[in-house]
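Once you've had a glance at the structure underneath, I'll fire off some questions.
Removed from the display is one protein chain of the complex; every other protein chain stays in position.
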């Protein structure tokens, strides 16, 4: 079938202006080549990644063709054509091709990086968001763009290699955190509190999906009710309003009203009466109380019945009257229940958007939980050792200090020796290390001599003047000269002396080369030790690129005008050295590889 | 506000802890006789005390077998206010010095009369006197918000003692931490690796006077400069130190080597076992670049 | 402003002001030399030291070698001071480049000093001659008492139990500038500078008084140089040693009496001969003023609720605090008070500014609170400033009114002229009147003259 190529504009969204370029299409892929070679919006896409195609009506103000990548997200490649004829020809072409592909079962598209990618190609592997992020980065940072152009587009580095060193920029370590799921709020459900607006006597509860989920987890009865009632019997909203109503009644503790309402509304009653599921669960539990969390574990120390003692719940204290006995019990039970749920942890991970799904998911997880309910006895075991840990008295336990690795230094002197030699070299004191004090004379003599000297001073006292004026002057001027000499050797202001004499053009050029060298070197070194063929290829590519730059540098050096040639060569020198180092390393490695001698432990490189 | 009063304090009030090398073997061989040496040093101390009545000078003798305080201008008995008669001060110093040397020699001889007469220790205990000096300076720091600016002056002649390396380094770093510069004036024929590093790291002055007969002038013109004035003056810079290490195995300077993760001893090539701490290196070396890749 | 006189550095400036001849005469005594040396800025000291044994003039250039770029100013100051005090003498050698050499006398004195130290004109008396030497502590307390009760007498002569023997004339001499000598029937009130004086550190106060004393001595026909040299000498006597009064000259003996009143020395009448014992105050004389302040320890604690606790038993402190705070309780060593609007207002009445008070409180903050910043709570300081501000909503500027100008344009010209100097306060174009700050009056006059 024919190959078709049309001038068009590629746009990421319908709104944006789009990049002018040429769209080439053949049997299995379509390629978008921007007019501006620097642009990154090159596309090279196989049709089998394309699910379908949309297009604007003839005569609408834009002649659009949208090759959709996946239908539900609706992302795709939008092209705007100058006229409808072009658009239509393309549309028909696409239609035909896609039609073909439908008939062929779509192979799972392999997204591996080709060893030697033919020219630029990243649209294939990347989600558009990812792509956009990179493009943005490149737009913002001209230097980055330069590098990208220089290496990726010229095929020295693959896209992935290029970005691999810039994870931080892409903020990819972010995806570590996205894996995390927050645990249950430790805040009790009680925190769902009505906020009354002052004027009307209407109270509003604010329920977030978060909270609803929590409610389900902690109040099985409500959960069950929800599954039964919503949406079959009532709308979700009504359900929650009822629930809140109940909550409200509970809170205000007018048992009378509660009873009354419960009487005429059985759904409401569900919320008001004690949670039966919990009740029998508790009955089951009571046999294996988990001492780490059950508040009721020892009833002895609740002193609520004492006058003016009460449990502070959401700020206000409910002093214990007899009829609120209920509420007190529920509170302590709530606590236990909550604790249990929190410890159980959040077992389902659906994003808390739709309550219904949440509820079901929860139900599912519950089921399997109960299904693989641990058998009675090992539960007992676990419980026993838990209890044991709780009740052990630390001060009776031996310290759990693990044994430490011991260390024996043979001779501390070694440490000095590692310094001495070169420290002296720095001072040019060559005779230094060797020089040994005349130890021929014995201690006695030495000390005697010293004492004599001292007593001499003692007898003679200090002489005046301390030093002869001329010596003093001599020394002083000596010092002054030394100072002045050091100053001038250092130069006034290093920076300007270094670069500013060089014309800007050359300077920028140099800096550019430097940055590209940095880039290459980074890739070069990071790909050692060479383990895969991929790395090997990469090294090859990088090395060649470096070789080219090496040439360029040489040229610059030659071309530099005589007056600042010196500075230029000064600047270029380190770069050349760096490159040389790399080459040397390469050669070394190379012959190591060829002659399989260099079998170092885990391919370590020298 | 707390800092404000301390600013009121006189800028140049300084505490100088001077470490005198009293290594007999060195002085016996030295070109400058010890008596001459004192002729320069004692007036220097006077001049320090003269400059500012808040100035304090402490002398510590660095012996071969012991170290000790010789003189402390702050002490009550050596009349604190510097208008004390310089003669008294001088004779006091000499006296103490004499005692010290006597003591030192006794210790050197050891209990049984003859110590290791075979090989007399030629290095003096720099690490000891440095430690003493630092302790003293800490005491000054403790003495309150306003205290003279401390610095250490080592007047050293004898060569370094390898066995002191770790101790000396510790002192140097401690000095650096408490911002106490260590000036070093080398009166010997040879440079000192210790003091060179010390001065470099602590930002002190390292100098080896050419004309020892003009010692006082060197001291007065360079080492007498208080820390405050040093902000405005250019003093002889310490030579840049070559901080490369040399390996324990062959003692040759290396710029690329292997460090034992347990005892930090340095080797020029890969070993199966650390010669210093004897720990086995089971799974080859880890080149830091490999970590780069994991990233 | 009067209080510029109050800000007293040590009186080396005074010495520096002396004519060359007198200076050289002073340098006869090695103590003066030392005192002068110590009074120098750090850099200058170093220069002296490095020149000490050089008898050959040293070129300015070779000295500047040592100076870092940002040290130049300090360097200049140092050199100027040295020349001013004639420690260095500038000589221009044949190569026409300025170079310095040291004052002969000074140099030789110092050299001697290094070797043998200075010798006082009088030796400390042997103990048996003296009845009993007071301990240093006793001496300090004595000195402080003396000084404080002198100050007390200074600020209000009424409530002093044992007045000093100063002649009322001399007292008046001291008080001049500090107290507004109002009509005799009412007690003289402290002037603004008087308060400042009280808020200064002891040593600064001391110097102020000493200066007054010396200048007044001139009127009494004493040679100030004698006094100066004697005072400096005194500062080198050993603290707490007794010295026979017989060794003193007539002038000095007179002076000693007064100094005793000030608490610089303790005068003891032995059996046959009197002797004097220099106190801390005396020995600090040669020190620059800031050091003495370092000796003193703060005692005031101010809290965010405007309460003030002062750990002090000194009546002077009490007096000073009274100036701006309401004292409520007085324990043996603790004053409890509060800073109230009223108390502050009568402080303001007396021309004392909030900033002065604040700085006083900060300088004397108790060590415990001095550690935390700010030593005085912001809300207190702010409030004090606020109170001060709303007192002087109106502020006075001395000014001149010019009116009935002959012509419009002259008027305009004047306005512009004044405006250029930023001194135009008010103008009324219709009536052609303008008000101009006082300081411009002179120029204004000339300007007008120039116009016509």
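Each chain gets a letter, A, B and C, in the order it is written, and its residues are counted from 1.
Here is the rule we go by: a residue touches a chain if its C-beta (ideal position, glycine included) is under 8 Å from a C-beta of that chain, and two chains touch if they have at least 3 such contacts.
Note that in this section contacts and distances are computed from a predicted model.
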Absent chain [UniProt protein name; select from "General transcription factor IIH subunit", "Ribosomal RNA-processing protein 40", "7694_t:CDS:1" or "Exosome complex component RRP4"]: "General transcription factor IIH subunit"
- prompt: Which of the displayed chains are touched by the chain that has been omitted?
  reply: A, B, C
Query: Which of these touches the unseen chain: B:93, B:125 or B:185?
result: B:125
- prompt: Which one touches the absent chain: A:142, A:232, A:406 or A:594?
  reply: A:406
Hidden partner interface residues of chain B, rising order: 63-69, 72, 107-108, 121, 125, 127-129, 131-132, 134-136, 138-139, 142, 161, 163-167, 169-171, 173-174, 177-178, 197, 201, 240-245, 254-264, 266-267, 270-271, 274, 277, 279-283, 285-292, 294-295
- line: Interface residues of chain C toward the undisplayed chain are 303-305, 311, 313, 331-334, 368, 379
Field: Residue numbers in chain A that touch the chain omitted from display
entry: 168, 173, 176-177, 180-187, 191, 193, 195, 206, 208, 210, 292, 315, 342, 345-346, 400-409, 412, 415, 418-419, 489-491, 494-495, 497-499, 511, 514-515, 518, 521-522, 525-526, 567, 570-571, 573-575, 577-578, 580-582, 585, 604
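Simple rule for what comes next: only the chains that are shown with their structure count from here on.
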- prompt: Quick one: do these chains touch in a line, a ring, a star, all-to-all (complete), or other?
  reply: complete
- request: Work out per-chain C-alpha centres and flag the one nearest the whole-protein C-alpha centre.
  value: B
Field: Leading chain pair when contacts are tallied as C-beta pairs
entry: A-B
- prompt: Among the chains, which has its CA centre at the largest distance from chain B's?
  reply: A
Task: Go ahead and note the Å separation of the Cα centroids belonging to chain A and chain C.
output: 64
- request: Quick one: report the Å distance separating chain A from chain B, using the average Cα coordinate of each chain.
  value: 49
Statement: Shared-interface residues of chain C (touching two or more other chains) are 50, 53, 65-66, 114-116
Query: Which residues does chain B have that touch at least 2 chains other than itself?
result: 43, 87, 216-217, 221, 234-235
- prompt: Which residues, counting only chain C, touch chain A once they are in their complex?
  reply: 50, 53-56, 58, 62, 65-66, 111-112, 114-116
- prompt: Any idea which chain A residues touch chain C in the complex?
  reply: 462-470, 472-473, 476-477, 480, 483-484, 487
Query: Inside the complex, what are the residues of chain A that reach chain B?
result: 167, 407-427, 429, 431-432, 435-439, 441-447, 449-451, 453-458, 460-463, 466-467, 471-472, 474-476, 478-479, 482-483, 486-487, 525-526, 528-529, 600-602, 604-606
